[in-house]
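As you look at this complex, bear in mind that one protein chain is not there, while each of the others sits in place.
Labels A, B, C and D are assigned to the chains in the order they are written; within every chain, residues are numbered from 1.
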Amino acid sequence: MNTLEINNLRKEYVDHYTGETIPAIGEVTFSIGEGEFVSVLGPSGCGKTTVLNIVAGFIDHTAGDVLVHGKSVHGPGPDRGVVFQSHALFPWKTVLGNVTFGLRMKGVPRVERERAAADILELVGLSGFERKYPHELSGGMQQRLGLARVLVNEPEVMLMDEPFASIDAQTRRKLQQDLTEIFEKRRPTVFFVTHDIDEAVFLSDRVVVLSARPSTVAEIIDVDLPRPRTWRETVEDPRFREYTHHIEERLGGGEPDAQAG
Amino acid sequence: MNTLEINNLRKEYVDHYTGETIPAIGEVTFSIGEGEFVSVLGPSGCGKTTVLNIVAGFIDHTAGDVLVHGKSVHGPGPDRGVVFQSHALFPWKTVLGNVTFGLRMKGVPRVERERAAADILELVGLSGFERKYPHELSGGMQQRLGLARVLVNEPEVMLMDEPFASIDAQTRRKLQQDLTEIFEKRRPTVFFVTHDIDEAVFLSDRVVVLSARPSTVAEIIDVDLPRPRTWRETVEDPRFREYTHHIEERLGGGEPDAQAG
Amino acid sequence: MTTMTPPAPTRAPARVPLLRRLGTVLLAHPIVRTLGPFVPFLLIWWAVAATGSVNAAFFAGPGEVWQSFTELVRKGMMPSYLGDSLERLAYGVGFGLLIGLPLGFVVALSSWARRLTWPLLLFFQAIADIAWLPILIVWFGFSLTSVTFVIVYTVVFPLMLGIVAGVDQVPRELVNAARSLGAGRLRVFFEVIVPGSLPAVASGVRTGLGYGWRALIAAEIIVGTSGIGFMMFDARRAGEVSQVFLGMIVLGVLWYALDALILAPFERATVERWGLVRQMEAAR
Amino acid sequence: GCGGGATVEDPGAEGSAASLRAGYLSAIDQVGLPLALENGYFEDRGLNVDIADPFPTGVDALNALQAGEVDLVQVGTPLVPAAQKGDELVLVGNYTGSASQASIDDTMAVVATPDAGITADDLNSLRGKRVGVSVGSINHLYLLGLLEKAGLKTSDVTIVNTAPPDLGVALETDGIDAAIVWDPWPITITDQVDGAEEVMRGGGHIPFVGYQVTTREFLDEHPDEVAAYLAARAEVDKWIRENPDEAGEAATRWLPGTESAVAQEAMQHNVKQLDPRFSACNYLALDTVADLMAQGDAAEPDFDPAPYFDPAPILKVMEENPDLFEGLPEVPAPAQVEEGYTYDQAAADKACP
Partner (left out) sequence: MTTIDSPARTVGRVRRPGPRRGSEAVWFVVPFVLLVAIWWLVVEVTGTTARTFPQVTDVIAALAEMAASGDLARHLGASLQRMLIGAVLAVVTAIPFGIALGSSPRLSAFFSPLLRFSVALAGIAWIPIATLWLGYGDRAVIFIVWNAMFFALTYNTVLGVQQIPVQTVRAARSMGTRGPRIVWEVLLPGALPSIVTGLRIGLGYGWRGLVAAEIIATNAGLGYALFLAQSQFDTGVIIASMVIIGVLWLLMDRLLLAPLERRTVERWGMKAVS
């Protein structure tokens, strides 16, 4: 059984005021096996965040099935950790408070919480900022905090919405590498939304390419690169470039979203 | 005279509650000539947004001078258009309302405003979304709207804070190309913050590399690539790769921000 | 606020059983939605009155209240009292808004005005309007002016405090964006500060009007010679408890109408449409 | 609501010489004013009287007088502190009280349930009780009078400030043990509250006071109007004394919600106090009341009532229309006053039985 199954998923947003409906997801079907890392790529506005929100249980879908561990999704839960495109930090909590939030919810004792938080903050390069509030962080730092807040929980399923979008190339490289290591060690199931093709190929076991809105699955690419992966070795693998070129062409075909529903 | 001069700029954030100060900008000096495109690169949290906010007149600096057209900066003004890292769209205005805002402020008549808006929305791929409100847009669409809102005004000076961070690779390429064309046609003065090295080199006349926080200027690289530029031709220029490699190494040296003030 | 209407269902109706769907449609009907909640209260009221467990000299059941209503309407007293009350309210609220809105924004936006008036604002808002009445009566007599003053007093403070809070919550970034797009101070005010603070302003208006209504009643009780508040006071003096109850119902219904017909649609069309306030997703 | 004449927003036709604006409270002992209008007694005297809508309390009536909204009001105890605060008041007649005796309080009663154990025979039974009165009003003074008679101190009872309409609820919900109040409330409350009864009425413990009050300025400028007004009031008082049931019935038109049986019963008590004449006893009454008020912290001590009385207009009426005062008890000779009368407390004390 796949950890995550998305069958014939459709979603239309309804505008309560005009009564208009906007088809966001045309028809999407794919699945993610246990311990698999799947990236979703697609033009801006095609519905990636929408799919992720549905899997997370934040919004309802119009048609189709979404199963997590074989069960229909009903609302959010701690089995699925979410990294938000818009960070969604708690403004009233310090960096430390944000990072330890999930552990507190699980009832992890304070000392342990803080130890785990220290490790993860070190990892994302936020050590020393424990007592700051989110509004005192730069955009990239906020994004890293959002990432740390989920990583520290070690959820079985991770849903990540462009977690590295606002981070500089160097830090990003490092974090991609770190995420790979974490993934290879713990083997969570990962649903990863990105618009960076290199990143998708480097991190994933499979890459789902979506068409423009209303999105359908344009192609699913199996990434057959050996693990453990490191940037240094992976980029030298000729298949890496093959994959990225292939995807680039696949995506280049679709024009960016330019027509409303 | 340079359009923008930043001399010995220093900035410390003061925490009103703890009384603590956090040095964000150590000492930064550089300038941007009229009609020049300068990108600023640096690790996340190094102070790029801070410099941009100071130039925009949003926040005060601790020491040094910031001159725009030879005059000290006092508050924001329409001579400097700003694309925000966090979009800063007006939630109470539709896409069209956001885009035409600046023109309305200038007193441009309605018909003209809407014609200009239609062109620019076409450019950023938001045609058909004129009547939507920002909260109905995807992350990337919001970012493109923030960009369109400034481009349509054709300001003399443009300050852009990671305007392409949340946009997919294809759209991004297209927008970079469009921006280059606009730049080459109108020759505004551009202060462009990014963490994408390729982007910085492709777009810029010069690239300013900042060190980690408290930031100083690590290096300023003159990008001697012919204009008009197109992606197709530019990537084939061997100097393009030379520049990007050079910057990559320069940045690689600095670790991401990991120590608080 | 709009916020109080359930969001239109986004879920595919196809998956819901027919009966439940019918129930949903019925429950969603505006009349059912509006009047439904009052049904249990009416029943309890009726039951309490019917059992006679409460001394009838001090408690009237729905039947008696209805009777007094028809009687007062027939005698023409209800329309005339209602007219008087509404006229006073209109004056009070009109002046209250006229004074409170601009003053609120001035205090919110000018650091000088804020410094000079904030402590006074807090000081005077605690002093009950009705505490002013003894002095007002000496100044203005038993007149419309006294009543208007009391209502204005009541409306102005929550309005001003609401506006200040609302303006403080407008993201600084949006002001910056507008400034750098060429908006001058005045434009920033109308284009950013006003809409950005609108949720809080709307809430201030709502609270202010609601309490202004209360002040009217209080004032009519004290300096009253006509109006719904006077009717209640007079009925109490005369031991006509059913008229006291009637007064309360009339007040509630009128305010409800004002709120539901004017304030709520306004909020729905603005702050909710803009996504500034939203109904929370149901916890699932 | 039911007040006949002008509303407060419309102060009436002030230009006409023979016109006067008068105010009253919704109380059974004050309906003489509207009834005089109803019976056409003002009109008969060529006087155009506008009656303001009834004021909630005497305090409000005095405020309205001060604010110039009315020319003449019917007020009792509140005039003492108002006078002490400098209001230039003039008392030109009574709407309730007595010119022939020192104390009269037939319209005042104590209402309680039998559980409270309060009886007229043993005033000591008030000790330790929670008594509802309107602080500063005449019922408060009646309580003080009772306590004095019983040899009790103020601190021996708990005074609960209660407006008359609330007394019923207060008794019903056991917020008080006894209510002291004027008519028609004792009658209403015994009807409303199961088991409540009048345990005491009157008894001559205090002088009940209620005066026709105007301002010095108005009296000086309109002496004839005031006299005509007092004559009409005396005429209606006489009519009420002679036709109490009819008057009780008529009163219900001016006191909405009052049942005619209640009004008629109250009117029976009320007619005993309808004496518009002035005598030394009325000076003494105010003096006594002021002392009681001072004792109850409702006024400053050492109030001199004399400067506020102006008996000239009513004396003129008494002289010109003796028929209007027929049937009233004879004023004891030593208590009779004439123009230029100087008040002497000791003498008045002796003169009034």
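Just a few scattered comments:
Criterion: a residue touches a chain if its C-beta (ideal position, glycine included) is under 8 Å from a C-beta of that chain, and two chains touch if they have at least 3 such contacts.
Source: prediction; values computed, not measured.
The residue from C:Leu43, C:Val73, C:Ala90 or C:Ile135 that touches the chain not shown here is C:Ile135. Checked against the hidden chain, the listed residues C:Gln67, C:Ser80, C:Thr145 or C:Thr207 yield one contact partner: C:Thr207.
What chain D contributes to its contact with the hidden chain is residues 57, 59, 62, 66, 78, 81-82, 84-87, 135-136, 158-163, 166, 169-170, 172-176, 298-299. Residues 1, 3-7, 33-38, 41, 54-55, 58-59, 108-111, 114-120, 122-132, 134-135, 138-139, 157-158, 161-162, 164-165, 167-170, 172, 175-176, 185, 188-189, 193, 199-200, 203-204, 206-207, 210-211, 213-215, 217-218, 221, 229, 232, 236, 241, 244, 247-248, 251-256, 259-260, 276-283 of chain C touch the missing chain (whole complex, contact as defined above). Considering the complete assembly, chain A touches the hidden chain via residues 53, 56-58, 75-78, 80-82, 84, 86, 88-93, 101-102, 105-106, 133-136, 149-150, 153.
Just so it is clear, only the chains that are shown with their structure count from here on.
Per-chain Cα centroids separate chain A from chain B by 26 Å. Between chain B and chain D the centroid-to-centroid distance comes to 85 Å (mean Cα coordinates, whole Å). Note: centroid distance chain B to chain C, computed from Cα atoms, is 47 Å.
Among the residues of chain D, none is in touch with two or more other chains. In chain A, the residues touching two or more other chains are 13. For chain D in complex with chain C, the residues that touch the partner chain are 1, 3, 7-9, 26, 52-56, 60, 63-64, 66-69, 164-165, 168-169, 172, 188, 191-194, 255-258. Interface residues of chain B facing chain A in the complex, by the touch rule stated above, are 13, 15, 18, 22, 41-45, 47-50, 85-86, 122, 125-129, 131-132, 136-141, 144, 161-162, 165-172, 174, 195-197, 248, 251-252, 254-260.
By the touch rule above, chain C contacts chain B in their complex via residues 171-174, 176-184, 187, 191-192, 195-196, 198, 270-271, 273-276.
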